[in-house]
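Only a single protein chain was left out; the remaining protein chains are all shown in position.
The block that comes next holds chain A.
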Amino acid sequence: MAKPIRIKDHLNEAGIVQRRIILAVLFILLLSGGLLARMFWLQVVQYEHHSTLSENNRVHVQPIPPSRGRIYDRNGVVLAENRPSFSLNITRERVPDLDATVTLVKELLELGDEDIEQLKRRLDQRRRPFEAVPVMFNLTEDQIARIAVNQFRLPGIEVQASFVRHYPQAEHFAHAVGYVGRINEREMERIDRVAYAGTHYIGKTGVERFYEDLLHGKVGYEEVETNARGRVLRVLKRTEPESGKDLTLHLDSRLQAVAEEALGARRGAIVAIEPQTGGVLAYVSQPSFDPNLFVTGISHKDYGALRDSIDQPLFNRVLRGHYPPGSTIKQIVALAGLEYGVTTRTARVYDPGFYQLPNNSHKYRNWNRYGDGWVDMKLAMARSNDTYFYDLAHKLGIDRMHEFMSQFGLGSRVSLDMFEESAGLMPSREWKRASRRQPWYPGETLITGIGQGYMLTTPLQLAHSTALIANRGVWKRPRLLAHADGVAPQETDTPPDVKLKNPDDWDFIIDTMEEVMHGERGTSRAAALGAPYRIAGKTGTAQVVAIAQGARYDSAALQERHRDHALYVGFAPADDPKIAVAVMVENGESGGRVAAPVARTLFDAWLLPEPDPEPEEDAPAEEDAAP
């Protein structure tokens, strides 16, 4: 070692430590003096104050719950508000004999055993000492009067006015807006108990759940002095609660009503998106339910009826409905074909009514079993020709299809602010190996090319992928929230825009989609009849039950619930898209005949200044019945 060896100087070190000890002693005396001074302040100077507080009074802190933010649609129509309601509160510490009091309440209000059980359950919830617990909600005036008259026999019981969530639109926005409900034990573990002191409701689904933090607000409190019997003597300090933010959604209740009316009594889903902003204009999942039932606690009977209904009204079809997209993804497959150069705009394929892989006898059938003859891309789109797309899918292969179609959000969660969106499924070799431990078969590539097989999409994904084409590849994640008190939602994790090698292909593919609507052989031209604007769209029909080889599709013989789902996606006006729509009608059989007219009603309602009368429906429609 080159460094000189340092010799420790013990005497000097002892001196250093000694000096520091002296310093420490000074600090300790100073700080101890500070503590004693604090005690002197509390116990001598402020003695009177504290001793009064403690003698015959008690200091209590009472939470003041914030009022929950309201929810509006884009025109200021109220979707969720707070209504005053009276609740029965019990403060256990002030009830001398709990059982006797509960029995008395039961007699006075003529309650059943089930009500009393629920009341006792609520009473057992965790709370701080001397906190009043609401055990009954929505008291009637009669009940309030009975309690008031007998108040002297009911120490520790009080009637309190509070606000309860109300959804004036009832079932119309149940799936989009969601609902609040009583905070349950599981949520108790998750939330900040302090922030929710005094709050008894929490968002359970939908916007109410996703934007819980914004809607809830900040708890206020009151420091009060009470006497031994619990009467508030004076308020020592009060901090006002901070109301939750009011939310304005992109939703348009007028368009929503039009959409629901167009869907009629059928089961299905409709999503309308404004492509420029990604704002969801209409969000229909039918049948629906009345969210008001859930707010103060739904009865077992009502819940059972909703849960067990064969129509599944509680099921959010928009976000979680998994449907094969059928032909509504053919425009994306066609784009993939152009992008990877496996075909051209004009290359033709001969359709004898079916397609066969080399060295394989299995026939993959076109929906038109007589065949369309020679078809190019535009005609294939207009006719929704399956043979053309079997061939194209075969040329692309599953890997390229998976890569390209994933960029459109298929197989992933696309929404910005929707609670519990499902990702659907965009199959791939890896997926099949991992989930089924099987290799990928070439035939599966073919049926993926017409949106069948393993592929599953949600109506929201279909609407979004359509809006993406309307935007020529620019991603705008679908969102419900326009702004919260003027603050727009933050854009997060926006996937990269879809960039084509030849950007003209966007215009070409939109042309082919216009051909579907306005071309003389288009599958959906009946739905576009008389429209003063151009529509770009695609119909689809998704098979619910697999058809055996060689058998023919016969809808009459099939149970109603085994009929094909009718699908439609489209946007308008084609040259300046203002609205993109996806329609899914469960067991609707025909995309062109059933789903497309629904979308047309939405286009008219949104684009035309005055709502036009219903488009004529008696014109013969050439239907799209691709498997």
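One rule holds in what follows: contacts are C-beta pairs under 8 Å (C-beta built on N, C-alpha and C of every residue); 3 or more make two chains touch, one makes a residue touch a chain; residues count from 1.
By our rule, contacts and distances are computed from a predicted model.
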{"item": "Hidden chain of the complex, named as in its UniProt record, picked from \"Peptidoglycan glycosyltransferase MrdB\", \"2-oxoacid:acceptor oxidoreductase subunit alpha\", \"Phosphate ABC transporter ATP-binding protein, PhoT family\" or \"ABC-2 type transport system permease protein\"", "value": "\"Peptidoglycan glycosyltransferase MrdB\""}
{"item": "Option touching the unshown chain, where A:18, A:103 or A:138 are the choices", "value": "A:18"}
{"item": "Of A:54, A:184 or A:435, the residue in touch with the unshown chain", "value": "A:54"}
{"item": "Among A:31, A:100 or A:188, the residue in touch with the chain that has been omitted", "value": "A:31"}
{"item": "Chain A, residues in touch with the chain not shown (by the definition above)", "value": "6, 8-14, 16-21, 24-25, 28, 31-32, 34-36, 38-40, 42-44, 46-47, 49-51, 53-55, 58-59, 61, 63, 128-129, 193-194, 197, 219, 221, 223"}
